[in-house]
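First, the structure itself, so that you have it in front of you.
Only one protein chain is missing; all other protein chains are in place.
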Amino acid sequence: MYNRILIANRGEIALRVIRACKEMGISTVAVFSQADRDSAHVRCADQAICIGPAKSIDSYLRIDRIISAAEISGAEAIHPGYGFLAENSHFNEVVRSSEFDFIGPTPEAMEKLGDKNSARSVAQAANVPVVPGSDGLITDEEHAVRSAKEIGYPVLIKATAGGGGKGMRVATNEQTLRVALQQAQTEAQAAFGNAGVYLERFIDRPRHVEVQMIADLHGNACHLYERDCSVQRRHQKLIEESPSPFLSQKTREAICEAAKRLIIEVGYQNAGTVEFIVDQENNFYFIEVNARIQVEHPVTEMVTGIDLIKTQIRVAAGEPLPFKQADVKLHGSAIECRINAEDPNKNFQPCPGLIKSLFVPGGFGVRFDSHAQAGYTVPPHYDSMIGKLIVHKETREESIACMLRCLEELQVQGISTTAAFQMRVLREPTFIAGQADTKWVERELLKT
Amino acid sequence: MYNRILIANRGEIALRVIRACKEMGISTVAVFSQADRDSAHVRCADQAICIGPAKSIDSYLRIDRIISAAEISGAEAIHPGYGFLAENSHFNEVVRSSEFDFIGPTPEAMEKLGDKNSARSVAQAANVPVVPGSDGLITDEEHAVRSAKEIGYPVLIKATAGGGGKGMRVATNEQTLRVALQQAQTEAQAAFGNAGVYLERFIDRPRHVEVQMIADLHGNACHLYERDCSVQRRHQKLIEESPSPFLSQKTREAICEAAKRLIIEVGYQNAGTVEFIVDQENNFYFIEVNARIQVEHPVTEMVTGIDLIKTQIRVAAGEPLPFKQADVKLHGSAIECRINAEDPNKNFQPCPGLIKSLFVPGGFGVRFDSHAQAGYTVPPHYDSMIGKLIVHKETREESIACMLRCLEELQVQGISTTAAFQMRVLREPTFIAGQADTKWVERELLKT
Amino acid sequence: MSKGNNPKEDVFSVDRIRSLIELMKEYDLSEVDLKQDEQQIRLVRGAKQVVAAGPAGIAAMAPTAAPIAAAPVGPVADSPHIKIIKSPMVGTFYSRPNPKSDDFVKVGSAVSADSVVCIIEAMKVFNDIPAEIGGKIVEILVKNEEAVDFERPLFKVDTRG
Partner (left out) sequence: MSKGNNPKEDVFSVDRIRSLIELMKEYDLSEVDLKQDEQQIRLVRGAKQVVAAGPAGIAAMAPTAAPIAAAPVGPVADSPHIKIIKSPMVGTFYSRPNPKSDDFVKVGSAVSADSVVCIIEAMKVFNDIPAEIGGKIVEILVKNEEAVDFERPLFKVDTRG
């Protein structure tokens, strides 16, 4: 096992990894920008190294400085967290070639899964259903028209390098397709420097269901069941839960097994998430793999009782998975709300600033993962999440009641948060019935 | 089920009960003294009623005002919490005669168990082992000498009305007995206005083990296994855990069954705790019953998954226990540290005052039950507990590591707390080995 | 908890003023003077002359007003000769001995220390509440049969009579 780990991240996830290390007796090295000098992850780490000014591009994205920090601190491994360099395969390579362990998948797996097109081929090879679509990139307008015919309208035009919904277009017939294609390509070029697009069938009111996977270096892979992240606003997840309230047990087993096939096919190591969309008839289609730990990993920890970060560290160090698939059991229901410093009344615009007062919800089955406290100033340079509120109860009904109680109790003065909006969502009959799809929030709650 | 409950308490336990009620859809009525106007339990309740000035005797102990508060607020039941009037059978009677439900045992059971002597008879009737001792109160010096001979030296002289170790004396032979007896009687008269004392065998290095019981109004009673509260300072519990690290499985089953027999014998209803001392050979002896919910109830909730406060409310309302004994399973290990506003370097003297800054520990398996936050002033009029830090992990070793991590993370500025001292205890080989007895802290850690 | 936010509502925040005073004591400050728009807090410590314009004077007073100012309930005595009759118990307020009769007092009624101004029912007992001060009722702050808690202001009395 490692003696020292460097955490190449900030905020709550840096703190989350530091907590796991401390409990494992591993000493921790934090890196920080000058804007984060007083942040909890700096205070809680055994060592903290300043790697640059506030802007990410000059600090948390500076591979050279992070590697140097690992060198001068004598760290043996680097945990990338999520965001920043977490899915940067070049960083992954540099870490390894500098003779540190990278706590995550291999650069090869990362690259294969990083490109949507090659990921799709991997899925097909693993016999995992994908959304009917064009084989590979669209070469020209006529190719697009031909594929659209095969796929069947309405079709979705997606950027191969895209993400977060950027560069997506729906076409309902040949005429709109021809127009939309050009727009999508221009947009993709602008957004990602890569005009490559492909087509796939447009799915009505899809659910976002993802399967948590973990694999060791010895070929053992387990799924930790699914998370339902259908409550989104502009592809930003607002509420995540496990198990999914609408999957049939049959579909649950099928989707988890599919995810495992894909992970094994690509020789994946460490923690990763296989994302699917599921249509109204419980048909599921592979979308992509997130080759990192995710924000919403705690809901899986609560219902399985398995510490994902500790397991990541163990398998990266070469230990075999400490459990078998049969040992992984779902217990109860867990829900997470991301508490963001955003103003729902101002179109969710970020509102960084000083937290003047904070009351943290507590009690039985409540978990609050956060680096914030009264007196902490949320810096404007990074994402606006100030904490994750997670509840775990016997039933989904109890979890909803408990989450509402906690959101009421949570008191943040000085800045606006998303809490009030999440309370509204939790009281909606559609959510309570487990009927939310990925467009529901915008369609029903934010319609103007 | 009730529509509205009044909580006749303050601080974290009032908040704990309010949280349970909210999750059950029951509206809540808080009562408060003028010193607690800005306290969290007042803010979180649906209604809050001022019942007097700061001093408990003029507010939280004013039965008439609490009953009036229930009347004007239209509450149907009263939860007494712990401390204050929780074990006052007169209050219990007045509550019921005023046609409110009392969420706790009957006044009769409370009285029978409130007096150590009658409690001892109940235990004997239920065939529960008690510490060998004098039958009933000591009538005169000669009676004391005779009983001491039967019991065998060393013997302990205890006040029948006593508690918290007040009025206790050890005698190692007849001569010291004659002296100690008088001192003990005088002391008891002064402390409790009742000079009655009795003798029992003095047990060397005893452990404090208590069994959590819950019974409904239909004659069903279940034990929720034990808590080990051997880490004490002057009979004040510092750290509690479940399961006990040194009980054999055989003793565990036996002590829990004994507790259940006693509870059934006395026709006990609602939640209660049966306290035992256990000697070095795993022999256990009944000490007393706490006829209320206890501070340390969360450790039992963590290892059993059962919400004790919600269960208290359900059975008080007449519902049968929602589980059978066979459904109650121990899972993992839970430890609680009581975070008190006391200065370990000044003989644990209370240090109320303004909490200038607070960082609340979080993460997987961590629970913090507290009414405190940055900007809150701990009033000097009540007990000094500002929160309970509870951790739950697969193994005791992990729980200890996690608790140490949390105590390190916990940051309270403005007042001193016991956290640092508890870290010291958790690092002691004796504690790690599960060998702490009720005198260990004073004997080994506080010796001067 | 409310330190420094919503200055508009908050110049008189006793919490904040207490914190300021504690700071002054802790660091031996003799004077603190804070201004923002129309607002001012000025605190002067020690035997030095307390020169104070209107607002500063009020701010300087604030700490002594703590218990009342902190109360969510009702008004504060606005001038020295106006006194408040507060509820000595928790219960239900009755303005008259029985539904048929008149109120014990009306605005304008003269009261002496022992005149009964209302009844408060607690635990089925009807308690006569005496004025305990003499003067003229200038305002009645609760309605008949309203629930009242401890020290809830009931009447305003002008002690000049």
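Read from first to last, the chains carry the letters A, B and C; within each, the first residue is number 1.
Note that a contact is a pair of C-beta atoms (placed from the backbone, for glycine too) under 8 Å apart; a residue touches a chain by one contact, two chains touch by 3 or more.
None of these values were measured; they are calculated from a predicted model.
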| item | value |
| --- | --- |
| Where the missing chain makes contact, among the chains that are shown | A, C |
| Contacting the left-out chain in the complete assembly, out of A:Ser98, A:Gln236 or A:Gln411 | A:Ser98 |
| Chain C residues touching the omitted chain (full complex) | 3-5, 7, 10-11, 16, 19-20, 23, 27-37, 39, 41, 46, 48 |
| Touching residues on chain A - with respect to the absent chain | 34, 37-38, 49-53, 59, 64-65, 67-69, 71-73, 98, 353-354, 356, 375-377 |
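By our rule, only the chains that are shown with their structure count from here on.
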| item | value |
| --- | --- |
| Taking each chain's C-alpha mean as its centre, the one farthest from chain C | A |
| CA centroid of chain A to CA centroid of chain C, Å | 54 |
| Rounded Å distance, chain A centre to chain B centre (Cα mean) | 43 |
| Rounded Å distance between chain B and chain C, as computed from the means of their C-alpha atoms | 40 |
| Shared interface positions of chain C, touching two or more other chains | 1-3 |
| For chain A, residues that touch 2 or more chains besides their own | 357 |
